[in-house]
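Taken from a larger complex, these chains appear in their original positions, while the remainder are omitted.
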Amino acid sequence: MTTETRPGTGPLLVVSAHAGDFVWRAAGAIALATERGDPARVVCLSFGERGESARAWREGRDLGEIKALRRAEAEAAAAELGAEIEFLDAGDYPLIETPELVDRLVRVYREVEPAVVLTHPPADPYNGDHPAACRMALQARVLAQAIGYDAPGEPLGAPPVFFFEPHQPEQCDFKPDTLLDITPVFGRKRRAMECLPAQQHMWEYYTDLARRRGVQLKRNAGPNLGLPNATMAEAYVRLYPQTTGVLA
Amino acid sequence: MTTETRPGTGPLLVVSAHAGDFVWRAAGAIALATERGDPARVVCLSFGERGESARAWREGRDLGEIKALRRAEAEAAAAELGAEIEFLDAGDYPLIETPELVDRLVRVYREVEPAVVLTHPPADPYNGDHPAACRMALQARVLAQAIGYDAPGEPLGAPPVFFFEPHQPEQCDFKPDTLLDITPVFGRKRRAMECLPAQQHMWEYYTDLARRRGVQLKRNAGPNLGLPNATMAEAYVRLYPQTTGVLA
Amino acid sequence: MTTETRPGTGPLLVVSAHAGDFVWRAAGAIALATERGDPARVVCLSFGERGESARAWREGRDLGEIKALRRAEAEAAAAELGAEIEFLDAGDYPLIETPELVDRLVRVYREVEPAVVLTHPPADPYNGDHPAACRMALQARVLAQAIGYDAPGEPLGAPPVFFFEPHQPEQCDFKPDTLLDITPVFGRKRRAMECLPAQQHMWEYYTDLARRRGVQLKRNAGPNLGLPNATMAEAYVRLYPQTTGVLA
């Protein structure tokens, strides 16, 4: 069976507010994509230089140093996952929505022609940049579909969008409807997390979370399926209805 | 590629309050299953003899005649779809929830060992039998999973549950999250509908609905997918998270 | 313009868990109906003898006395409003749902042939009898529509259902979508309330509420409408979509 005939394959696009988000929340999905031969592109709207670099600020680094540091870490993590990465350097805390930034995302969509899109969920009372990134990612996807939108490339199809898991899922009204089995690539996710040494406390936290989501995956897949004990998973929420030829 | 290796295949179980529900709402899913070689079992909790047989009552038939009539129609429709059908004759309008009826459903689950379950959604302000059927179908599925539940057969796995579309979807808080392409089997769905002559006005209504859901399927699948113009679809809502190895 | 041609006129049916509910929550709607010449029927499933008669219990009355007391009060209030009243004496605290009680309500529907139905909303974390009454009132309405349901009378049409206001509206997820101007009949509502001397503290409470809902009515109707300063209102929630020939 060739990859072309497998459902859902094709380029993966990840739109992330800050440099580290794609690692904690979607590294498994990225590694699964690249392992099966699909290209993956991560777009970081900012480096998370102000809002998610507390340790570096406490160590007295300046803004330029911090951006360079976060870029280097994120590039290493993306390399571990086999993904391309791009930084729009739009600033964080706050990440401000502008038509220009949306237009840059439209151009990314037209260039990447993603088969699947991952981004933040639309609500997060702990971090205003995440919903802002979500709104821009969704708005750009719709604009990229219009033949009349003035940007290079062909009009986009209708790639499904999945929201990845926020740090406090219930408070963000994040009710997982898709549990992705990342067991085969969890080692790569762990190594990608270890590319972010300033947030070492997160390594265990997100390993635990993968295990917890794995337990739920097994519970929802049925105990008879013979899944390994140490199933690891990531949780997602689908924005649009799934289109399919088979209920399963 | 053999059917064994295709995701989602295995026995299909449909739990329906009245004799006709499975036709209007799920005939496409049933025909897809049987065409790919999976067994399908329809369980009708009642014949719909009181609540969904207005024409027969107006024609002066008695209760026994009406039950026989509805049974014959439903058997013909099931045959057209290649499905087995079973009637529990529990009465309708109202369909009353009892532990005994739930127990009968547990035994059906243990016998059929479904890979997928279809039933009514849990809310319907126009028909109390539909939510009652849903609650019993869900309760029985959970009970059948327990090794300690005293009924023949092995404990059930965790088959996914899909709610099929009610007559007034928005009023039933039915927000489709799965659009099933039934184009290849729509002819069989139409012929199954035509096995129910007393509700002829529904034939066009549900053909229109399939076309409308097909337009939505195309819109959500992307205009570039080369789907046929006359795509036909059925809408479903998934109760539990999807478990998967690929986002698509 | 005769009353026959006015929209919404015809018999009014109020299904109430306890003897007093119809007064606090719907006396305005009842008085408006009877003033315009429509018959109104109140059905009290219980007298509220256990759960809503604290003062009488503290005074040492026995169950029979309390039922007689509550009946007399409710009859007086209904008379003040020009409504017929009927007591099913099904017991309260708890009011237990049974097929027999639902069947009695079906017979009421077939007899009254209501053009409009009022009852409790479906959620109330302070009082389980209220949602039980609601569920039975709704279930009976659907059953009464079926020609195959074995009860005297003609199959019911599809009268709109309005939920009246519970004591703690927000906690019951009661979001008013209909504000009824009861200014012309507020005096009768007040006098009906005064027929319930054991709950004197409620007289002011529900007068205040009517004033508050009146302020909201004026706010939503527009300041230019010339409504009187002391507009009084009752709040309702509609269960089914409004059907109309004019948007207003």
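So that you can tell them apart, the chains are marked A, B and C in the order they are listed, and the count of residues begins at 1 in each.
Heads up, the rule we're going with is that a contact is a pair of C-beta atoms (placed from the backbone, for glycine too) under 8 Å apart; a residue touches a chain by one contact, two chains touch by 3 or more.
Model, not experiment: these values are computed from the prediction.
Trainee: Assuming 3 chains are placed, give the number of copies in the entire complex as this structure defines it.
Mentor: Assembly-level count of identical protein chains is 6.
By definition in this document, only the chains that are shown with their structure count from here on.
Trainee: What is the identifier of the chain with the smallest separation between its Cα mean and the overall Cα mean?
Mentor: B
Trainee: With chain centres defined as mean CA positions, report which chain is farthest from chain C.
Mentor: Following the centroid criterion, the farthest chain would be A.
Trainee: On a C-alpha centroid basis, what's the spacing between chain A and chain C, in Å?
Mentor: Here the centre of chain C sits 53 Å away from the centre of chain A.
Trainee: If you average the CA atoms of chain B and of chain C, how many Å lie between those two points?
Mentor: From the centre of chain B to the centre of chain C is 38 Å.
Trainee: Two or more other chains touching the same residue: where does that happen in chain C?
Mentor: Touching at least two other chains: none.
Trainee: Name, in rising order, each residue of chain B that touches chain C in their complex.
Mentor: Its residues touching chain C are 49-51, 53-54, 57-58, 63, 66, 93-94, 96, 125-128, 171.
Trainee: Touching residues of chain B toward chain A in the complex: what are they?
Mentor: Checking each residue of chain B against chain A gives 1, 6-9, 12, 29, 32, 36, 115-116, 118, 155-160, 162, 176-181, 216-217, 219-225, 235-236, 238, 240-248.
Trainee: If you look only at chain C, which of its residues touch chain B in the complex?
Mentor: Against chain B, the touching part of chain C is residues 99, 102, 138-139, 142-143, 146-150, 239-241.
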